[in-house]
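For this view, one protein chain was removed and the others were kept in their places.
When the chains are written out, they are named A and B in that same order, and each has its own residue count from 1.
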Amino acid sequence: MGARYFGASVPRIEDPGLLTGRGRYLDDIKLPGMAEAAFVRSVHAHARIKHIDVTVARNQPGIIAVLTAHDLGVAGKPMPQFAPSPLIKQQRTQHVLASEAVHYVGETIAIVVGDTRAAAEDAAALVEVDYDPLPAVTDLRTALDGDAPRAHEGAPDNHIATMRTKFGDTDQVFARAVHVFRETITQHRGGCHAMECRGVIAAEDEISGQLTVWSSTQAPYMVRRMLAPWLGLDESRVRVIAPQVGGGFGPKGPTYPEEFALAQTARLLKRPIKWVEDRREHFVATTQQRDQIWDVEVAADANGRMLGVRGRCLHDNGAYLPYGLILPGTTMASFPGPYALEALDITLDAAFTNLTPTTPVRGAGRPNVAFMLERLADRIARELKIDRADVRRRSFVRKDQFPYATGTKARDGSPIVFDSGDFHSCLESAVERFSDFRSRQEEARKEGRYLGLGIASYIEDTGLAPFEGATVKVQPNGKVLVLTGAAGQGQGHHTVFAQIAADLLGVPIEDVSVVSGDTGSFPHGIGTVGSRVAVLGGSSVHMAATRVREKALKLASEMLEAAEADLVIESGRVHVAGTDRSIGLADLALRLDGVAGLPLPRETEPGLGATAYFEGRALTFASGTNLAEVEVDVETGTVKILRYVVAHDCGRLINPMLVDGQIRGGVVHGIGNALFERMIYDDSGQPVTTNYGEYLLPTATEIPRIEIIHIETPSPLNPIGVKGAGEGGTIPAAACIISAIEDALTPFNVCIAEHPLSPERIADLIDGAKAT
Amino acid sequence: MKPAPFAYHRPNTINDLVALVASCENAKLIAGGQSLVPMLNMRYVIPDHVIDLNRIESLNFIRENNGAIEIGAMTRQCEIEHDQLIARRAPILQDALRHVGHLQTRSRGTIGGSLCHLDPAAELPGIAALYDATLHIAGPRGTREVNIADWSLGYMTPALEPDEVLTHITFPLWKEPHGHAFLEIARRLGDFAIVGVGCLLALDRNGAIARAAISLVGVSTAPVRLSDTEAALIGQKPTESTFKAAAEHARTIECLEDAQISASYRQRLAGVLVARALKLASARAEITK
Partner (left out) sequence: MTEQTAPMRERITLTVNGTSVEGLVEPRQHLGDFLRQNLGLTGTHLGCEHGVCGACTVIVDGHPIRSCLMLAVQADGANVTTVEGMAKADGTLHPLQAAFRAHHGLQCGFCTPGMLTTLHAFLSANPNADESAIREAISGNLCRCTGYESIVDAALAAARIMQGGA
């Protein structure tokens, strides 16, 4: 195969429409007779609902219906559990509409349907909900204490589950370690803040009874799986379509109450209904992430090599369990980081609080674990007065150890194995760029300027099981169609799939089109979560296109009367090498699409197409090291990021330009977590930061250029050698920035074990260190 | 997130405006709308009437008159930002405007809107305080003037009767050559200031401070002028120790506290920024004297 496109920075096939205002996002869809919905949401973090009065609201002009759980027939029928687990002690999923109690601010109580969104909002404001407020659990630190209020009335406690990951003899390793250090580390929650909020349209076809749900989701097949049985419908009667989706970053992965409510309401009212989440709703009703508190110890030898880690994690799951234990599970799956530990023993306790539920946000539990492990690595360096990079160098899994069984186990009990990588090369290539840093740092300090260099290394498990699939088909006009279940939210999946197919089928990329994210056009899919689509979707396109190629060559060989070995595919035609004989893919496709009266060639199935599923039997591990240089103004506590370098290994690069985009966006998300984004709740569970003036996203003026170094160690686990790249930018970024700030403040002996850090907090840390 | 319904009015003259304001109950005036419309969209304010000032052309001007700069209330921030007269005569306004919102909000936002909205962290009221500006008001009882020092009656409450409107602002210019500085700490460029400091400083022939004005925003419900500090600076040499003493003074002012920022951090920034602003302004004054 001529790799004309694979590996090249091909401009995206998605772009022309998006650049000219012709993207078709959920809110751009308009159906005849479509009504618009708004939701009445809880204003309390925890309360009994005594009474809901909708009479005034129902009588407003432009109002079609105001429905409570009883009206909708969904009272006492909570949403299904997406990911059941025997570890879950208290199974609590949200009701589509709350009728008896609410457990976080923003929980859905009633749906208001009007001619316009404005009319629906007018009426929603007139729905009277009579609450009996209850004490709320808002502090994770005390959520599992015996005397803590209960997040759910009548529950024995707020404990969801205990998870444990363990290998080696921790007692023995800690007993013989030269150094043992203990840290308490906290990380605070933020949101995904895709620039497009969520949204749903539901419409039932009167004649066929087909229910179509458009949703700005990362996982249309999962929406269908959750929705169909709950509605009592065959899956064949439910079609879920993810249109153009304006960013996902994790929280568009779960299925939400609004999807259920819209589907049910559209069927009840017999008309299409649209709901588009507004930004204020997004702050309370879309899942969030990162609240964890770690109490951990690290064991190191005399040279600072990390030997073992043990401790406990307290994990805030918010008010419900919409996504099973997947989020805490990703935390546990992130061990042991890139380090060849001899022993590990981590216990995680997940707790309910009366805050917005949590599910993975870009990186899921991985940035938490990276932050924790990297703080420990920096601690070792500080205590032993050695170079921070040396702790990593001495503790990393070495190149000659791959494939490397970490000691941890996957969900099915199989050993987790790092498939390939070169952690040391990543580290050295990034460190090299800062060879003059320490002398510059010393010079700057003489002028009263405080520079710091941060470092953070990481692994990212990608290519999550079970599978994605694709159909690749040459149409009778010679153009190639790729159908896949794997939907994108801006990553450029259509382009990379087209690159793979175009190379294998010898057509220009312009002749490939991709359809994705529609359960009506491809039978099976899982979802775009956990950096899995390039690995699984890309491999399935590769497999399907390879079969199409074989089929084309076989047929061409018969029709051209030439040996397959003599055939080449180029510019959409199969040529007999060294001759002027050729046949177009279009002709082959037409032949296999069949002509009445003419039998197909023997042992050939119809259509110049093939369907393939690639199963992710084992995870493939991306890895890397980031370095950041910052300057801290010690008088004001403000931080300026001066330089950021990423050395990254995600296996073979299908499209380096797109990988760079994934990394840069991911790093900036992590910088947001480190310095800007803080979802604040008051003691009663009221969200305080519910607009973009209060909740701060990183902006162009606050962010440096991000230099990227690619190291490519192909994955042996898939036919195209790739690893996921969607979250690797985010995972180490907060750790790297905090490491840099701590380094800058070395003269003050400031130790940092938390994020986000505001300038005020940095100023306080400096003052606190000065005082001791 | 759609506003509740309201009636819309669009007067063309100040007289029509004053008459409308007097006749409409529960009305809101819309200038640039960059603070009002978010509050409408979020239904934080639910007026019955919105009266649009954007077609009253006589409220839009920048001119020099009698040793003062006069700016019409409906003059857009972007116009002030790029005005040549302002660049020559009161460049600190342009330095401050760089911190006011963003390109798109300055396209619509007006100086009068900023002064009437009176957000504690807004930069433009701080510059008005720095110049001892006068606010000109029209109402059914005629026109009157209010000094900036008397403008704030409390949190986001200007000294305007419900039937009055701000028409323009006068910034008396300093006759003596002087340096200026506007410095601000915000979480990100364009955010409301945690603390912002404006400073004008003139030096005498011997290089001692002849006149100083310092105002702070973000620290209190209204801009704060450091009159005592300014007086104490007169006759001092512009040295680090002079600036440090001024900073110590600034650090003692009473400051606001909110969910994200403590009073003591604001005091800290007030001290740091006052010292830095004085230093920058005096360096610029050196050049002008």
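The rule we apply is simple: contacts are C-beta pairs under 8 Å (C-beta built on N, C-alpha and C of every residue); 3 or more make two chains touch, one makes a residue touch a chain.
Since the model is a prediction, treat every value here as computed from it, not as a measurement.
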| item | value |
| --- | --- |
| Which residue of A:E196, A:E460 or A:E727 touches the chain not shown here | A:E196 |
| Which of A:Q244, A:Q441 or A:T689 contacts the chain that the document leaves out | A:Q244 |
| Chain not shown, touching residues in chain A | 9, 11-12, 14-16, 18-25, 27-28, 30, 56, 59-61, 118, 122, 125-126, 192-197, 244-247, 249, 278-280, 489-492, 657-658, 660-661, 664-669, 691-693, 697, 699-701, 703, 705-706, 729 |
| Contacts of chain B with the absent chain, listed as residue ranges | 1-8, 10, 30, 33-34, 37-38, 40-42, 46, 50, 52, 54, 78, 98, 101-105, 107-108, 188-190 |
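The rule is short, and it goes like this: only the chains that are shown with their structure count from here on.
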| item | value |
| --- | --- |
| Separation of chain A from chain B, taking each centre as the mean of its C-alpha atoms, in whole Å | 44 |
| Chain B - residues contacting chain A, complex | 1-5, 38, 42-43, 185, 187-192, 194, 259-262, 265, 268-269, 272 |
| Chain A to chain B touching residues, read off their complex | 116-118, 121-122, 125, 278-280, 635-638, 676, 678, 680, 682, 688-689, 691, 693-694, 696, 698-699, 701-702, 758-760, 763-764 |
